[in-house]
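In this view, the complex is presented without one of its protein chains, the others remaining in place.
Order of writing sets the chain letters: A and B. Residues in each chain are counted from 1.
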Amino acid sequence: MHKLHLFVFFLISVCMLSACTQVRSWERGYLAKKEMAWDPDSLEGALNDHIFFSKEASSGGNSTAGGGCGCN
Amino acid sequence: MKKYRSRSLIALSTSALALPGIALSDSPPVETTLAYKFSNYKEDDLSRSEAPFSDLERYDIDVHQFQLLSPVGRNMALQVYASHETLTGASPWFTSSDTNGNPIVSLSGASGISDKRSELSVGGRYYMQNGTIGANVGYSEEDDYKATYFGIDGVRNFNNDMTTVTIGFSFSSDDIFPTDALLFNRVISKDKRSASLAFSVSQVINQISTIQSTVSITELTGFLSDPYKLRDSRPENKTQVAWATSYRRFFDSANAALHINYRLYHDDFGIDSQTLEFAWHQNLNSSWQLVPSVRYYSQSAADFFINIDDFLNPLTNFQSSDYRLSAFGAFSGGLSVIQDFGEWSANFTAERYVSDEKYSTYAVAQPSTALTRYFRISLGIEFAF
Partner (left out) sequence: MSKLSKIQTFLVLFASIAFHSAFAVEEGDAAPDFTLPSIQEGQADFTLSAMKGKTVYIDFWASWCAPCLKSLPLYNELYHKYKDQGLEMVAISVDNPIEDGLDFLLDTPLDFILPADPEGDIPELYGVFGMPTSYLIGPDGTVRMVHIGFRDGDIEMVEEAIKSVLSGG
């Protein structure tokens, strides 16, 4: 539960940043660069998610869905 | 002279779906892109001291991936993903102890495993004034495994497109029917279901940086044990939570972007983990990009993990010597080279992954002898038309 409080506080602080600097639509040149995307190479992201899922015990935290596997 | 326009359009098209809440994220991709990637990763052989009595060769896997991303009409985008994987080699079958009481592992069968996996998923996204709605369905099949899944999500922009909130739900229904079940006294046919809910917030911090945080909770029910291990019995329910935060920052003077990802994970098998990744996307000139990356992973052991199978422990007690449930840490380092030729681009990646119980930040009561190390190479191309 402690971690949940931390996450809510984190969310609120992130939203608070909105009160600071507005970045207007014509100022988004840097953000539009491919290297600034959350996932510039989605095949690489999907591949890594799949490999790490089959070699480690953790998964999730991202929005890329995928089929399960009988990876052993 | 289409070169410049196509190159910038490709770059902007493929990132359109992925970009955090900018004014353009409410528009479908402007061009159709097709991407293909071939990868091979091979696990290091075990050493004789780790596996005195069995084959030493582990997995060697080839993966082919395809993706098509296309605008449909005025307000929609279509995404098709397919992958095909062939796998040869062997994996841990059981663990025992040598004359000194140290754990040793035996890999499955002299002939090893040969398996194929195919997956296909189709998704669509509908673009509105202040957000989008997406849905996807998929199917994957292996010689001994089948999965059907679907997902839906909603994305909403707020605050002059500075803040984006995403909610997603996905569900998967899997069937497992181990090969040679009767021969090796394995379960014949079992199933499992998994349902997942994710909540994500992205925030534009300033003109050059963004941050995103996602919490996902997943509930698994059904047969969660490994049917190929001689002695493996796990609970029929698992709840797992993951909290991942990502940061992106552009450095104008260097013409490069820094990526930092951090994920915390916890499940009720007793596994806690942390993952930290850094990547530096360095533009060399208008068509070459170099991306070095490092990843550090650390996990604790499952409550019921033992590193030496105990055949006298009744199966009603949860137990597993699967290395993936042991306490260990892993480092990986990779380098990608990307070249943009205008209407098409190529990428090459090499990555080395090493795991060891000494790298874990958690207590290691029983280290596993079967931890993996592997080397991966990938080659990909993308077309836009």
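The criterion applied here is as follows: a contact is a pair of C-beta atoms (placed from the backbone, for glycine too) under 8 Å apart; a residue touches a chain by one contact, two chains touch by 3 or more.
Only a predicted model underlies this, so the values are computations on that prediction, with no experimental measurement involved.
Of the listed residues B:V30, B:L276, B:L335 or B:A365, the one in contact with the hidden chain in the full complex is B:V30.
In the full complex, subunit B touches the omitted chain through residues 1-5, 8-9, 12-13, 16, 23-24, 26-31, 71, 73-75, 158-161, 163.
Mapped onto subunit A, contacts with the missing chain fall at residues 5, 9, 12, 15-16, 18-19, 22, 24-29, 32-33.
Assume only the chains that are shown with their structure count from here on.
In whole angstrom, the spacing between the mean C-alpha positions of subunit A and subunit B is 13.
Chain contact summary for the complex, subunit A toward subunit B: residues 3, 7, 10-11, 14-15, 17-18, 21-25, 27-44, 46-47, 50-52, 55-63, 65-70, 72.
By the touch criterion stated above, subunit B contacts subunit A in their complex at residues 11-12, 14-15, 18-20, 22-24, 35, 37, 39, 41, 63, 65, 67, 81, 83, 91, 117, 119, 121, 136, 138-140, 142, 144-145, 147, 149, 151, 153, 158-163, 166, 168, 170, 172, 174, 176, 192, 194, 196, 198, 200-208, 210-216, 218, 226, 228-229, 240-244, 246, 248, 250, 252, 256-257, 263-265, 267, 269, 271, 273, 275, 281, 283, 289, 297, 299, 302, 322, 324-325, 330, 336, 347, 349, 353, 355, 372, 374, 376, 378, 380.
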